[in-house]
Every structure is written in structure tokens, then in C-alpha cells.
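Pasting a structure here, questions to come.
A protein chain is absent from this complex, but the other protein chains hold their places.
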Amino acid sequence: MAMNSLLSVENLTVKYGDRVGCRNVGFDLFPGEVLGVVGESGSGKSTLLNAVSGQLPPHSGRVSYKTRLNDRCDIYGMTEPERRFLMRTDWAFVHQNPRDGLRMSVSAGANIGERLMGVGWRHYGEIREAGLNWLEKVEIDDDRVDDLPSTFSGGMLQRLQIARNLVSKPRLVFMDEPTGGLDVSVQARLLDLLRGLVSDLGLSVMIVTHDLAVARLLSHRLMVMQGGQVVESGLTDQVLDDPQHPYSQLLVSSILQV
Amino acid sequence: MSNFENTAYNFAYLDEQTKRMIRRALLKAVAIPGYQVPFASREMPMPYGWGTGGIQVTAAVIGPEDVLKVIDQGSDDTTNAVSIRNFFQKTTNVETTEETAKASLIQTRHRIPETPLTDGQILVYQVPIPEPLRFLEPRETETRKMHALEEYGLMHVKLYEDISRHGDIATTYAYPVNVAGRYVMDPSPTPKFDNPKMNNMPALQLFGAGREKRIYAIPPYTEVVSLDFEDYPFTIQKWEEPCALCGETESFLDEVILDDAGGRMFVCSDSHYCKSRQEQGHSGSQSPDAEKASREVAE
Partner (left out) sequence: MYVAVKGGEKAIENAHRYLAEERRGDPAIEELSLKQITEQLSHAVSRVMAEGSLFDRELAALAIKQARGDLIEAIFLIRAYRTTLPRFGYSAPINTADMALDRRVSATFKDLPGGQILGPTFDYTHRLLDFALAAEGLEAEQAKEAEEAVDEDVPRVLELLNKEGLIEAAVPGESDESSSVGDLTREPLEFPAGRDVRLQNLARGDEGFILSLGYSTQRGYARNHAFVGEIRIGHVAVEFVPEELGFAIEIGDILVSECETVNQFQGSKKVPAQFTRGYGLAFGHCERKVIAMALVDRALRADELGEEKSAPVQDEEFVLSHSDNIQATGFVEHIKLPHYVDFQSELELVRRLRANALRTQTTLEAAE
């Protein structure tokens, strides 16, 4: 475990009954760093993401996080209120399907404002102002602030989900296939936006994707998973341009052939 | 073989074991203001939704020395209030009254009396849906967790939506409150007009929800704050005219339709309060005296 890491994962193993979801995974995530996790479906990358983000207690291993107060705490050693508080303030989770991360029955403005109200904001004007600011940042017209998300397009929904998550100024963002299910042109715009936000806000990100192009564009470092284990990791360009493990080579070559 | 004769029921209908069970829940509720205590609500001889929770609470705390007042919509004379009062008269033989100040125990549906309550009095509310988060989150398992973890952001999301849509908080009754700085609580479907009366009330406030099997309480002199935003503060309803019978300007008024040509008047919903003001000589535009005076002028 590196001293200055934001998030440290050690020997993490998750089992579903007798089946292994992921085995002995360890890594450090540093402030401002974007870590990509790639692999085909069933490789254990979503299991890893859920276990690391506090949503799936592991069978063994440890996930620790350095809080704003600079103390390092064990995610699964915390009480549930502490963990839930962390998850809705310092952390954010962007789901593949924006409907899983949004409240579809309340307006866009309320969706963005919820986290603020959850930590005690009690000034309607300020909450609304924050909502409008974030709509602008994610390139949604401000006259949509009172509209229900159900009237939004897929790309807009995903951008709204991102705004709802980032409004609390989290330090660590987990993303599960954030561009999955979107058209290619919509994907490109979203990736651009994400890259801008991540670097402007200095976010640390763990992003799971099966799309190597997304991984290349966003992440500084890359982990390749197969059968629940990390088979290769390193700087993104290094892994993609000169893969060492046969499975990584296969992944990269299958993309190149397309 | 069944006994078809009228069974002599226990004092206040419920058996003593059941009363003790309810009292234990009440003690817990008083100890944790605003927290909803599950209790083994019994079937009562009135339908669920008609005050079975309040009736069980009243039955558990009433004693032979008590003086009971029962109101519905602020009035002692509405049918459901009459029916509940009769029930307790029959099963306890206690003295009943319409006078707020004289009552030691008041069971209410939808109102808090206008006359301020005092030390030693108990106000029992009938509650249909005790969970203030229910219409935001239908699952009991989830709402209990939200209370436990004090995750109340969602409550303000609802108020935010009101303002965005209507320009104002559009909740007029069952307006959520925070009790003693901890639990968010549904004050039962009383109009928000009555919310300020709950704050620091000298009387003990007990809430019973029979169908939903929950009891909660506000001990005397407890802080009760209506949720709001700094720039959209909580306000209560106001009427443009005074009570047509007693001239009161500070009470909650019921609208009475007089004819089908738009004729209407407003009168105090607290019938006893209105009557005692009239007895003290207050009058309004439709008072018998005023009417008489205008008729005399016409003649």
C-alpha cells in the first residue's frame, strides 16, 4: 500500500458461493488519477467495482480510503451510516444505465440538488443556482431545469447523472460502462465532456469498460482482467501498444482487426 | 357453545394485557420523540382508518378520573367524534366534555384545538399513515433505514419540487416536522396551520396508527420544527375575512357553502372555541345578533 494513495485495495477476493467473482486483486489509486479496468463480460470487473465501491462485501481482503481529514479508514470496517455518508458526499457512482442513478419522478434540478439537500443545504435559491450551473457544465440548456428526466434523450440522461453525482464535489468517482448503450456520436461528446470534467476537477476515477477506445481516451493506467484476476497492469499506452500477457494481446488485436 | 349475550367488556374495552403492551410502546415513544414504535395493534369494533390507533392509545391511558373530549375536524359534533365519544362513555363511564380547558384527555382527528393546551393534558391524534417518507419511498424496509441513518435529503427534494412547480411549498396538511432535532415525523393530517402549536406544547402529544401498527409521541415542551427553506420559510394559512359567527381572525376557518350562487361564509372549525367566544359577546357578520340587527333596520 502506497502512503499517498487515495484508495488502496489489498488481496480482494469475492466469491459467489463456490464461484470466484474476483481473486486477490490489489492496486492503489492516487489523487487525480484515472484507472481503467478492462476485460470481457464475466471477467470480474463489475464485481471488483462493486466490492471496491462499498456495495459488495468481499470474502477477504481490504479496501481503505484516505478521507479529507487525512486518516485512512477501512471501508468495510466503518459503520453503515458512515459508509453511506461517504458514498453520497465524497464518492460518486455513475451507472451504465442512467435510470439506475437518477430519480426519474423528480425534475432535473431536484436530481442535481438532492445531494446538497442531503448534506444540509436549506436555501432554495442556492440549490437551484447550483443546479443551473451544473446543467451548463454538462451542456444541458438551463430551461430544462424543471423538466422530468423522462423527457431527456439517452445522452442527456447520462450527462444529468454525471451532474447529479459531481455536484457534491466528490474526490473519487466510480464509473460502470458510462458510455455503454449510447450512439457512437453521443459517446464521443460524452467522453469529451468527461475528460474535461475529470481534469478540471482533479477527480480520481475508477472506470470499468469493455471498450478499449474509451479506456485509452480517459485512463492514465489500465488493469486487464480475465477470469476474476488481474493479468496485466501498467500505463495505458504501454498496455495497449505493447501488451505482454497473451490475453491482453488478444484483446488489443481483436480491437485492431475491427 | 358460543355466548350470545352481551359480554361485559373490560374498562375501556381492551383487556389489561393489551393495555400494558400499548403502554410499553407509549413509554418507548415518549423516550424517543418522533420515533415510530411498532405495536401489536388489535382489531377494534370500528373500521381501520376511522381512528382505531387513537382509540387504542386513549383506551390504554384513560382512567376513571379522566375527563374526555373527542373532536373530528375541530368539532365535537361531527358523526365520527360522536361515535368515538359514545364508545368511551359506554365502556368507561368517564365524564365527557366539549370544553378544551376542562378535558384531561383529548382525542382528535385532523385538528389541534385553538385554546392552548396546558400542563397535564394529553392530546391523542388519530393517524392514517404514520410514515412521512411513505409517498417518496413505498418500502418499509427502506424508510426505516432512512430514519435510522437520518437520511432526510429526500424530504427536501419533495419541497424543492413543490416550489419549482408551483412557486411555493404545496403541502397544506400532514406537513412534515422535525422533532427534537432528530426524527422527521408526520403530524397526522392536521392542517399546517396547527404545526406551530405542536412546538413546545405543555401537553403530552400521543399518536396512534392502528392499521399501520405504529405509535409515536412528542413529550411536553419539545422542539417541533416544520421543514422549509431559508428563502421559502414555513408559513401558515390565513383567511381574508374573520369568522362569520364569532369574528375571530386568528383561527382556522371552514368554508360553508350557503347557496348555489357562490354564496359562502367562513366559520371557525373549532366549534367549541367559536361557541365560547360567542358566549363572551364576540360576534361576526352572520351572528344571530347581527342578523337580527340588520333585519330590524330593514323593517
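Order of writing sets the chain letters: A and B. Residues in each chain are counted from 1.
By definition in this document, contacts are C-beta pairs under 8 Å (C-beta built on N, C-alpha and C of every residue); 3 or more make two chains touch, one makes a residue touch a chain.
Just so it is clear, the model here is predicted, and its values are computed rather than measured.
Engineer: As a test of the contact rule: which chains in view would the missing one touch?
Structural biologist: Its contacts among the visible chains are B.
Engineer: Given that one chain is not shown, which residue among B:Lys69, B:Lys192 or B:Arg277 touches it?
Structural biologist: Of these options, the touching residue for the absent chain is B:Lys192.
Engineer: Using the document's contact rule, name the residues of subunit B that touch the chain not shown here.
Structural biologist: 1-2, 4, 7, 9-10, 13-15, 38-45, 47-50, 52, 72-75, 77-83, 86, 109-111, 128, 138-141, 166-168, 170, 172-174, 189-193, 211, 213-214, 237, 239, 244-245, 252-256, 258, 265, 267, 269, 271, 274, 286, 288, 291
As a convention for this text, only the chains that are shown with their structure count from here on.
Engineer: Suppose each chain is reduced to the average of its Cα coordinates; what separation in Å results between subunit A and subunit B?
Structural biologist: Here subunit A and subunit B have centroids separated by 48 Å.
Engineer: What does subunit A use to touch subunit B in their complex?
Structural biologist: Counting only subunit A, the residues touching subunit B are 80-81, 84, 88, 103, 106-107, 109-110, 113-115, 117-119, 122-125, 127-128, 145-146.
Engineer: With touch defined as at the start, can you tell me which subunit B residues reach subunit A in the complex?
Structural biologist: Residues of subunit B touching subunit A: 148-154, 156-157, 160-161, 163-165, 228-232.
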